[in-house]
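A single protein chain has been omitted from the complex, and every remaining protein chain is retained in its original position.
Labels for the chains are A, B, C, D, E and F, by order of writing; each one numbers its residues from 1.
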Amino acid sequence: MLIAVLSGILFALLFLFFRLQNGWLRFIPAFLPLSLLIYFSTWLPEVTGGQEILFKYSWIPAMGVNLDFKLDGLAMLFSLMITGIGTLVYIYAAAYLSDRSQIHKFFSCLSLFMAAMLGLVLSDNLLVLFIFWELTSISSFFLIGWNTKEEASRKSAVLALAITGGGGFLLLAGVLLMGNVGSSYSIQALTAASATLKQHSSYVLMLCFVFAGAFTKSAMFPFHFWLPGAMKAPTPVSAYLHSATMVKAGIYLLFRLSPVLGGEPLWNYTLMIVGGFTLLYASFQSLFRTDLKGVLAYSTIAALGLIVLLIGIGTTESFLAAAVFILVHALYKAALFLCTGIIDHAVHSRDLTKLSGLRKIMMPVAIAAGIAALSSAGIPFTFGFIGKDLIYEATMHTGMLAIQLTGLVLVANILLSYAGYIAGFRPFAGALPEAYADTAKPGFLLWGPPALLAVLSLFFGFFPALSSPLVNAVVSAAGGNPALPDLKLWHGFNLILLLSGVTVVGGFLLYLLRKPADSQLQFMDRFEPFSARSFFLGLAEGIKKISHYFTCKLQNGYLRNYMITIISFLLILLCWKLVKLIPNSIDFSTMTPVSMYDVVILVMMVSAIFVLMFTSSRLTSIISLSIVGYSICLLFVFYGAPDLAMTQFTIDTLTAVLFMLILLKLPPFLTLTNKAIKIRDAIISAIFGGVISMIAFLVLQEPTHKTISRFYADNAYSLAKGKNVVNVILVDFRGSDTLIEITVLTIAALGVYSMLKLKISSSEKE
Amino acid sequence: MNSIILRTASNYLLPMLILFSVFVLLRGHYEPGGGFVGGLVAAIAFVLHSFAHGLKETRRFLRIHPGVFIPIGLSLSLISAVVPMFAGQSLMTGLWFNEPVPVIGLIGSALFFELGVYFVVFGVTLSMLFTITESV
Amino acid sequence: MEFLLVLLIGLLYASGTYMMFRRSMVKLLLGLILIGNGANLLIFLVGDINKGNPPVIPRDFSSLQGVYSDPIPQALILTAIVISFGLQAFAIVLLKRVYLVTGTDDLDQLNSDDQDI
Amino acid sequence: MIKQFLMNVMLSFIWVGLTGSFLFVNFFFGFILSYFILMLMSRDNTSASKQYFDRIPRIISFIFYFIYELIKANLQVAYDVVTPKFFMKPAIVRFPLTATSEFEINLLANIISLTPGTLILDVSNDKKVLYIHVMYMTDKDSFIKYLQNGFEKKLLAILR
Amino acid sequence: MTDPFIILPVLLHLLTAILLIFCWKKVRAQKIISVAGNLVIVLLAFGLWMKVWNLGILTMQGGGWEAPFGITFAADTLSATLMLLTGIAGLAVAIYSCAGITKNRIQFGYFPIVHFLLMGLNGAFLAGDIFNLYVWFEVIIISSFVLMTLGGRKPQLEGAINYVTMNLLASVIFLTAIGILYGLTGSLNMADLSIKIADIENRELVHVTAILFFVGFGIKSAVFPLYFWLPSSYNTPPSAIAAIFGGLLTKVGIYALMRVFTLIYIPDSFLKGVFLFVAGATLVTGALGALGKTDIRRLLSYLIICHIGYMLAGLALYTEQAMTGALFYLFHDIVIKTNLFLIAGLIYKIAGTYKMSELGGIYRRYPKLSLVMAAVFFSLVGIPPLSGFWPKLYLISESLNSGSYILLASILIASFITMYVIAKLWAEVFWKEPMVVTDLKAAGFDALSNFKKQLLVIPVIALTALTLYMGFGAQHIAVLAERISTELFHHQPYIDAVFEPKN
Amino acid sequence: MSLYTFLYYIILPVLCISVLLVFIRFLKGPHTADRVVALDLLLTIGIAIITIYSLVTDQPTFLDVAIIMALIGFLGTVAFSFYLEKREKNE
């Protein structure tokens, strides 16, 4: 099983390095999904028999991340769709893609994507599921942006990644939250702990996160807008991603988590509202599209909304309807996409206002598309009819909401039927324009896959019972009642049949009455500023602007502002703590008495500091600095630190010499800042000085036991054979410091040397 | 700087300062001083010389680039720090000869370490100042 | 005396920061040196200070007797002084180099590269 | 002359060794003692040795002369500094040198500078002239004479 | 356990540096010595790591003086791991530098300084004495100053002024903190401090010093609002230099924070709150800063800041799990940031610019190289199962556990923006066709000899391989990080190891 | 009057007063050269103070500092003069 899942990834790597330019070699990759399809099909009997097949592989036990795969009905349904439609898409793509030199990379991405999808649907570990979830986002990023030279294509890819990936991060939070609460990432275990999860205080948060992930992925309103953009991808990609795989990942997740998180009103109503609204909105939107792919995109969004709605209803009937509709939709939508691709490939247009009469040059395509459209509309003897039936069945058994929901679904279904007709009939009906007359007929490898899909739609339409075992297994996996009767074509005359009829006829009437026209599109475009897409793009733009403003404010290029910020930050933190520590009185008795020479030195030092601060002469400032240094040196002498005094003195003198040498050719100080700024700076500085003083003072008050310096005082001579204890510390007790210290000096000298000697001219290349 | 008085003064101050620097270096373990101040004083001797005679003359007088003292001193310190490790002891462990030597006193790894410091400080200070003087 | 030193340290820090907030590179550097001095004095102060007893073992003794200045802060400051000498020297030279390249000492004009923000 | 000096030093060391006291004072005493012994021994010898024994008294007398001048001038200046009114008549004088070598000039300059009231500002690049700042200038020529016959002559007598 | 040889990587770096100084101006010899030295050090560091892994904490007492009287060097698992990673990054950079650094920079001490820098890093990881840590920090900053200014032109020097000033400020704050700490305890040994600090009654005062340490290290690790020096300087030096900076320099600040705030201080609720705020703000401001940047290295600079936030978040949450995440991120970040700047350098070599608007078409021209880079970029973003992903699990999970929803939001926002900007970068730099098609054959990457090309590419590939290992072999890293986290939070063994009587 | 009292209560204060006087000159300037001279004199007095201080505390160790000052303070003055002479007149 692991191999089955990972084979896609392995092949992805393999395809990267083996070019497949020559003729028939292009079709070799199709054996990958095909063999996987066969592999998964072999498990069909067990799965439909109600078994759950488990495979466990240890990966990162430290984090509870294990490659646990579970093949149950739901996983099986999706696996079959992924590999089955995958096979067709592979074959189709091999024939479709014109740029042969890149085709191996295309298959690489596609295989990666397929593997990710398989992993997603098979994982029993939520974290692993998430990993594959993100992988689908990434691999679809590459697929959507396949036409790298077009800016629109690149933008759509980034947008798709941003939305689905962003949702992904939220989903991750949700997964981790579920894991934390349920103390496992195993879906099985979480299902068992379902009650705990639902009662937990963060259940709402959990739902928010999970919905964020699922809705972005499955293009629910208001996150739907990435999907039409993603149509910039090559058609095989659209067909694959938007019929059976990528967008269905969200659906899968909701399905999968229904038994874990579902059943609560919040879950159900959110899904119903979001799904319902998306359904209505998208199906309405599809009315106004003139681009074939646009129609398909919006009808896909609508279909996804419908499925979400069904999952939200949360009854066995609705699960059943959803499961069937997923399959129905996959079959007809993939077929329609593939047909669209053929048209695009042949006549280089997808404009519905221009396309017509194409049946004359591509009859098989027309038939396939037609059947798909019929299935989409739910004409009897197509699989779509069964689907519609079950949908109405489900909505009508929702108790209080039955009428509203059914009405909603009815309206939407009519619109969707229309979309199906438009996509499946319009390009083929009517007269063939001159321009298309001598178009070459598409090859078998192009029309074969959609035709096969159409045939399958018909097949299941005639024999719905064949799909029953699998569909029932799906329902039971989602937590519905497993004991369901087989699907039947004929339920007798009832309300549902009537509704189906209304749908079909209504859609057809609409199709006859409405002609796609650019004017309608332009009409809709007027509402564009109010759309979710505009909202999000505007939001992004706003964030960018804010960030730009903010960054400019912070990172303004003025060093002193940076330092003021840093010091202020430090001060805020320190003051917060120090307020509590302000001493009531100061005890001078324990302090060293003040002598005259101390005072003189201090007075001199303080004055020198002020001279240094306010002088306008550079030389005076350096001399003042020297005086400060020399005063410190004298203080060191007074307080018993001759070594320090010597060093301080030498260094100060050398620093002064350095300054002299450097300052020679520098301009004089200028008064550059105004008084207000100076006062502000002075206040901050004064507070800083005060805070440091206070800390120093507080530390002085604390009793300390200096055992270590006592040790040095006692043992410097006996153990280290030196009488100058400071020096003994420097070369022996703490000799390592000194070794490093001279290293610092070495580096500084090297630096000075290189900086002054190495001058790379601006013409020189780096 | 073209002053005869300074030039002459630096001629006799140079040996005095160097002598003094060695004095400071050797007694550091017993009284204030040590390799660091010693090195600085020695460097200052040459800085003074360069002020009086000009950099070219000082360079000629010194013969080798002062920067050469840096790696030599660093190696010396490093070696005196590392040698104890060959005896299986920690870095920087003091090793001492048993008998004291006249003038200097006990000789130990610490002295070589200080000598290294002396060289490094000398080389660093001088090469820095020379480089800067040249580029001014 | 400790109290006066505490105030002095505060003043060194304050004046150092004030200088660092100015626009001139030279002042910035002087400010850093002042703060460095303040830090050294601070370390010196928090070791026990007392007058006139250097931590040097007298001639006829083999250990320090009675009151003596804490040698550890002294060793620390020595190391810190030397290190900051290296850093300061480097910074001084950098200042010079920047001046040579940009022709200004005004820090506010040293942000030609921050356009792309 | 160097031979004599070395001899002198050697004898001082022997003295120190004999007395077994390494004190500076003891060494100094040994030096003076051996100086006189050597002087007595070398009555009739060459000019080189004569030079050595002549020079020491000259140095000593020079030092005393210097100290005398130092204190005298210092007191004069001190008086001027402490009293409210200034009696100074400062000037910068061009002083033609008799001394030629750099060392001589330097020594002379140092000594002139160290006595209050006079300060060497510079030496001309051809080493012929000193520029001296004088606090109490009465007559230029007599001042130059005074210096030439005073410090310069005595100093050159020691050095040459 | 006492082992004097833990210091060897440090000494070898010093030795190599000295050798390199002796070979001043001999470019070829320097290249060979540097690479050889780094290779030996990597092997040594690996040996040390194995030893620490098997035997536990190793110590060396400088001068043979018992703690706390001498200077203690201690290698626990964290130190050993960081030394190993530093060694690897150093080796990669050294190899890259052989072709990626101009001859005149090498003639003016590039390699010795790099070794000094690496020495400083290794030393800082080993330091068991707070003042010794300060001294190592100084080695690091002075070397970085030199590298920052080496052969610099205007922008580089302007950046250097900012860099130098703020780092010096940080050093002074750090030094002040050390002084105060000494005044409080009379000790400098970190293990000793751990004991002595716990005994001080005036807890508020203790926390005041803690704040000083936090701000001092905070500046070095570039957290909000102390990071200003980073964006204005990291984009200026040559890429090999930027790689060491980006990969290692800010991390040593984080290391110090982790060490000090587990061993010496136990943060109180106020400090934890500050950490949380700073971590969140770092994540968000760093990410916002990266938005809309058009210069690759400037973008990466902001991402460095942003991602420092993750590590700080781990510390801020102050649980073992969170720390595990922070450590994992730290290891991941060292490798990846080094690699990213090397990659930026490669891109520059190829296209002659860092401006995204002028770049393009890399994917078409160098598909395989691009894929290597893609792996790095996606690891950076944290696309599972690559290395940037795993640590976030810990962090998100812990922020959920502790109810730190603002931090959680910050983490998610930061992750999201990182992903967005990297996706945009990919689209711009790799997919888009370049606006101006210059004659790159003559000047750029293509003109280099095959050997030189390999010198540039091999380190990138090797580091990418390491990153991939960290992703797919996350189990190993996780176990390692968990062990370190435990060591950090239960530091009694560390103290025991330091005070172990001499045998 | 003991030697200690004499040195501590008379000599040291007088030296301190001298320091202050010189420092006033430093503050007054007016020319930078005056400041340099003041600095030089401060150093010289500093040497005297250290000497007296070492007498007072009976610690000859401090005299080492005085030696260094005597030797190296000179360099500072030379450097300042060098600067005064070499700089371009832009202050």
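Brief remarks on what is shown
Basically, a contact is a pair of C-beta atoms (placed from the backbone, for glycine too) under 8 Å apart; a residue touches a chain by one contact, two chains touch by 3 or more.
The definition used in the following text is that contacts and distances are computed from a predicted model.
UniProt records the chain missing from this view under the protein name "Multisubunit sodium/proton antiporter, MrpG subunit", selected from "Sulfate ABC transporter substrate-binding protein", "Glucose/mannose transport system permease protein", "Multisubunit sodium/proton antiporter, MrpG subunit" or "Heme exporter protein D". Shown chains touched by the hidden chain across the complete assembly: B, D, F. Residue D:118 is the one among D:4, D:34 or D:118 that touches the chain not shown. Among D:2, D:40 or D:81, only D:81 touches the chain that is left out of the view.
By the touch criterion stated above, the residues of chain D touching the omitted chain are 22-24, 70, 74, 77-78, 81-82, 86, 88-94, 96, 109-126, 128-129, 131, 133, 135, 137, 140. One chain of the complex is left out; on chain F, the residues touching it are 3, 6-7, 10-11, 14-15, 17-19, 21-22, 24-25, 31-34, 36-38, 40-41, 44-45, 47-48, 51-52, 54-55, 60, 63-64, 66-67, 70-71, 73-74, 77-78, 80-82, 84-85, 89.
Touching residues on chain B toward the chain that is not drawn are 1-3, 5-6, 9, 12-13, 16, 20.
Methods note: only the chains that are shown with their structure count from here on.
Discounting chain B, connectivity by touch gives the groups A, C, E, F | D.
Set side by side, the interfaces B-E and A-B show unequal numbers of C-beta pairs in contact, with more at A-B.
Here the chain at the heart of the shown protein, by mean C-alpha position, is E.
Put simply, the chain farthest from chain D by mean CA position is A.
Per-chain CA centroids place chain C at a distance of 45 Å from chain D.
The distance from the centre of chain A to the centre of chain C, with each centre set as the mean of the Cα atoms, comes to 49 Å. Put simply, the C-alpha centre of chain C and that of chain E have 28 angstrom between them. Across the assembly, chain B contributes residues 30-33, 36-37, 41, 44, 47, 70-71, 74, 78, 91-92, 94, 124, 128, 131-132, 135 that each touch 2 or more other chains.
Among all residues of chain D, none touch two or more other chains.
Contact between chains, as defined at the top, is found for A-B, A-C, A-E, A-F, B-C, B-D, B-E, B-F, C-E, C-F.
Touching chain B in their complex are the following residues of chain F: 61, 64-65, 67-68, 71-72, 74-75, 78-79, 82, 85.
Residues 2-5, 7-9 of chain B are the ones that touch chain D when the two sit in their complex.
The residues of chain F lying in touch with chain C in their complex are 53, 56-57, 59, 61-62.
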